[in-house]
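Complex shown without one protein chain; remaining protein chains in place.
So, subunit A:
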Amino acid sequence: MAHEHKLEIFRGLWKFKSNTQKIWGVLAFLTLVTAVEVVLGIYKPTVLTDTYVLGMKLLNWIFIILTLVKAYYISWDFMHLRDEKSALRRAIVWTPIFLVLYLVFILLVEANYIFEIYKDGFVKWNF
């Protein structure tokens, strides 16, 4: 069992004295990120909704990136991936990332194609 914990997050920017302290530190960070998401979700600043990056609203990019940040800290610190051997960590993390990126790419491109077909009016659906 991995009894030794790495007691720093943000690449050593934030160090802790004990594992318990680190847990509360990570909670504080996750709560902050969630609060930012909720505030942005309620107010939806027009600056962020009107700017498009790679075909998607900037606001949505921010949501997705913040989600991945949260996922990182949940798996690294709560699920102790930070303390596992890096080979195990890579096997666990990269397998789903690769498969999911592939699946999402295929499905979204296909969906977008169907959307264009509907939009061009070959199928009447608004009646």
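Throughout what follows, a contact is a pair of C-beta atoms (placed from the backbone, for glycine too) under 8 Å apart; a residue touches a chain by one contact, two chains touch by 3 or more; residues count from 1.
We take it that contacts and distances are computed from a predicted model.
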Name per UniProt, for the chain absent here [options: "Pyruvate:ferredoxin oxidoreductase (PFOR) subunit alpha", "Cytochrome oxidase subunit III", "4Fe-4S binding protein" or "Glutamate synthase domain-containing protein 3"]: "Cytochrome oxidase subunit III"
Residues of subunit A (touch criterion as defined above) contacting the omitted chain: 1-3, 19-20, 23-24, 26-27, 30-31, 34-35, 37-38, 41-42, 44, 49, 60, 63-64, 66-67, 70-71, 74-75, 77-80, 84-88, 91-92, 95-96, 99-100, 103-104, 107-108, 110-112, 114-115, 118-119, 124-127
